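Shown here: the complex without one of its protein chains, the others still in place.
Which chain is which? They are A and B, in the order written, and residues in each are numbered from 1.
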Amino acid sequence: MGALMGGVMRPVFKSRNRSFLVFGIVFLSLVGFVNCTKKGDTGASAQADLQALVLGEFGTMTGPESTFGISTHRGIMMAVEEANASGGIQGKPIKVISLDDQGRSDEAVTAVTKLVTQENVQLILGEVASSRSIAAAPVAQKYKVPMISPSSTNPRVTQVGDFIFRVCFIDPFQGKVMAKFAAQNLKMKTAAILRDIKSDYSVGLADFFAEDFQKMGGKIISDLSYSSGDADFKAQLTAIKLKKPDVLFIPGYYTEVGLIARQARELNYNGVLMGGDGWDSAKLTEIGGKAVVGGYFSSHYSPKSDKPVVQNFVAKYKEKYNGEVPNGLAAMGYDAARVAIAAALKSSTLAPTDLRDAVAQTKDFEGVTGVISLNDERNAVKPAVVLKVMASNDYEYVTTVNP
Amino acid sequence: MADTHSLFFGDEDGIKTPWQILGFALLVLVLMGVSALIESNINPYVQRIIVNCGIGIILGLSLNLVNGCAGQFSLGHAGFMAVGAYISAYLTTVLMPFGGFFQTELGVGVAVVAGGLAAALSGYIVGLPSLRLRGDYLAIVTLGFGEIIRIVFLNISAVGGPRGLPGIPLASNFFWVYLWAVVTFAVIYRLIHSSAGRAILSVREDEISSQSMGVNVSHYKVVAFVVSAFFAGVAGGLFAHYQGFIDPNTFNFNRSVEVVIMVVIGGMGSFSGAVIGAILVTMLPELLRFFAEYRMVIFSALLVLVMLLRPMGIFGRHEIWEASWLPKLKRKPKP
Partner (left out) sequence: MQALIQNLVNGLAQGSVYALVALGYTMVYGVLQFINFAHAEIFMLGAFGGIFVAGWLTNGEGSFLSLVLVTFGSMAFCTGVGLAVERIAYRPLRHAPRLNVLITAIGVSLLLQNLGILIFGADPRVFPAVIPTQALFDSQNLVINNIQVLVIGTSAALMLCLHWLVRHTKLGMAMRAVSYDIETASLMGIPIDRIIAFTFAIGSALAGCAAVLYGLTYPKVDPLMGVIIGIKAFVAAVFGGIGSFVGAAVGGIVMGLAETLVVYYVSSSFRDALAFGLLIVILLVKPTGLFGSMAKEKV
C-alpha cells in the first residue's frame, strides 16, 4: 500500500506560489481568528456600557441531541421577546448570545468560557444534560457569573457552587414521585427497570426509583439496560416479560421509549409502562402508537393546565411554531429565562454578583412549570405532575405530587 | 540494545547530551515566560483555544507516527486518549494514593505519565492485531478497540459511568501542554530519524521487501503503536486536567476522526503537517461558530475535497523547514 502511495505524492513546494498560498491561508485564518475575538471584545464592552442585560445561553444546537437544545432555545427566546416587547430592562432590550456545544462536555466548557470572558454576559442559561452542566458550571463559578440550568436534574449540578441554580426538580425527587405513584396510587408490587446505560439522566433516575420503590415495600425483579441508538429491545423485553412485573419503568428518552413500548406490547407484555420527563414529546405517541397509551410519566407541567400563565405560553408557542405543543424542555427554558429576567428587574446594577443575589431570592415565582422557589441548595422546590398518555399526543393530567 | 539507544538518542547527527540538556532547560525557561505572558494578557477563551491546539498537536503528532510514518491506519486514537484521561484522573480524584501527593502539580505530572503508560499498554494490545491486518481491516479493528474502551468506561461506576468524572484538579496549563508537545515532537522526530525510524518508514514503503531485508516488521509496527498510544494517553491526561471533567462521550468515534483529519489535512508523514493540521482542526470550529449548523458539513466536505483534490494534504511528506523560500541553513538529510 505504501509503495502505491509513493506514486501520487509529489513535492509540495515545487513552486513559490503554492507554498505562499498555503501559508497565506494559515496566516489569514489566524488573522481572522484574532479579529473575530477582538470584535467580540469591543461589542460586549459596548453593551456593558449601555447597562443592557446580556444573557448567555449554551446548549446542544447541532448533532444527534440537538432536539433538546432547540426546544430549550425556543422557550428562552420566547421569554426574552416577551420581556423586550414590554420594554426590556430599564428601557433597554435584552440580548441573548447562544452558543452551540455540539453535545460535547469539553465544548460546553469552551462555550461558557467564551460567554463569560469574551461576550461578558451577566447571566448564563444552560444546559439540558446534567453532564454538560456539571462540566461547564465550574467556569461560571470561577468567574462569579450566575448560571441557571433549565432542566439538568442531577443533584450534583448545583453542588458545584453558590452561583449555580436550576429551575427544575432533581432526580431523587422525580424518582420518588414515580416510585410513590406506582406503589401507593397504583398499588403495584413488583417492577422491572430498563435503563439507558449511555445516559447519565437515565441511570440516575433508575437508581433513585429503585431505592424508593423498595423502601415503599415494592420489589425490583429485573434491572436491565440498553444503549440510546439501539432499535431492538426484544431480548431484554423477552426476559422481563417472563418475570411478569406489574410495572415496567423506562427512564429513557422518548426516542427509544416509543420503540420499547411497541416491542413490549408486540411480545404480549401487558403491565403498566412508566417513565420520567424524558418521555415528554409529541414524538412519543407518533413512534409508540397505541403501545404507549395508558403509560404514566412524571413531567414538569401539563399543557392542559388552566392557569393563565400556562395558557398564554402554550398559545403563543403554538402560534409561533406551526401549532406544535411545547414540550417540557421548552417550558423549562421559558421559565429559566423568566426567572433570570425577573431577577434582573429587581436588581439595581445588573452586575453578575447582584444578579446572583437576586436570583437566589426567587420565591413563589409563578412559572409555567409550577410555582418556583429556590432553596438553600439553589434547587427549585416545586411539584411534579404525573401525566397519563392518551391517544395521539394527548396527555391526561393525573395528579400533582408535592415535594 | 543498540536499538533502544538509537530509539531515544538518535544516531544521525551526534548532538552531545550536555547540549541537549542545556537546550531543553532554555526551552523550559522560554515556555515558562510565554506561559506567564499568555496567562496574564490574553482572554481566557483564547487561552483555552491555544491550549486545545497544543493538545491537538500532541494527538496529531502521535497519530502521524502510526498513520503517516508507519503506514498503518488507526481509527481508535480517542480510545488511547480515554485511557490516559481516565487513569490519570482516577489517580488524582478517586484513588489519591500517597496522601495529597497527587493533588500537587508534580503529582499530576506523575499521574499524566501513568495515564500515558496505561495507554501505551493498551496500544501494545491494539498493536498486536496490526501484525496480521492491514488497511481497511486494521482501521475497523482499531475503531472497534476504541469503542470497546469507551463502553468499558461507560460501565465502570467507580469513574462515574455515563455521568462522567467531575472535580479533576485543574493542573494542566499552557506550560505543561506545550512542554509535552515539544517533548512529543522531539521524541517522535528523533525516533523517525534513527535506525529504528528508518525501519518504520521501510515498513510503510514496502512491508515484504523490508521483511526480506531483515527488518523485524512486527517489532517496529508494535513500537510505532506503543509510542503513539503513550503520547495520546498523555494528551488525554493533560486534557482531563485542563477540563476538570471527563465523560465517555468525550472520547467517541468523532474524536478519533478529528485526529485523523488533522493528520490527513496536514499531510500524512509530515511533522509540520500534523502540527498545522491540529491547529486548523482545533480552530476552524471556533471560526465557523457563525455557521454552527454547517460546521460538521463543512468539516466532512473538506475531508472529501482534500482527498479528491490534494490527496497528499497541505505538506505531503515535506516539512515547513524544507520550503524553498526559507534560507537554507542546514538541510537535514532525508531519511
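Throughout what follows, a contact is a pair of C-beta atoms (placed from the backbone, for glycine too) under 8 Å apart; a residue touches a chain by one contact, two chains touch by 3 or more.
Everything quoted here is computed from the prediction, not taken from an experiment.
Residue A:226 is the one among A:163, A:226, A:279 or A:334 that touches the chain not shown. Of the listed positions B:50, B:133 or B:288, the one in contact with the omitted chain in the full complex is B:133.
When the full complex is taken into account, the listed residue touching the unshown chain is A:266, out of A:266, A:357 or A:377. In the full complex, subunit B contacts the hidden chain through residues 73, 75, 129, 132-133, 135-137, 139-141, 143-145, 147-148, 151-152, 154-155, 206, 208-209, 257, 260, 264, 268, 293-294, 296-297, 299-301, 303-304, 307-308, 311.
Residues of subunit A in touch with the missing chain: 1, 4-5, 7-8, 62-67, 197, 224-227, 229-232, 234-236, 238-239, 241-242, 255, 258-259, 262, 266-268, 283, 286-287, 289.
Simple rule for what comes next: only the chains that are shown with their structure count from here on.
Subunit A and subunit B, compared by their mean Cα positions, are separated by 34 Å. Listed in rising order, the residues of subunit B touching subunit A in the complex are 43-46, 48-49, 52, 71, 134-135, 154-155, 161-164, 166, 203-207, 239, 243-250, 267, 276, 279-280, 283-284, 286-287, 289, 292-293, 295-296, 311-312, 314-318, 322-325. By the touch criterion given at the top, residues 1-3, 5-6, 8-13, 16, 19-20, 22, 26, 29-30, 32-33, 36-37, 41, 61-63, 99-100, 102-106, 109-110, 113-114, 116-118, 130-131, 134-135, 138, 154, 156, 160, 197-200, 202-204 of subunit A touch subunit B in their complex.
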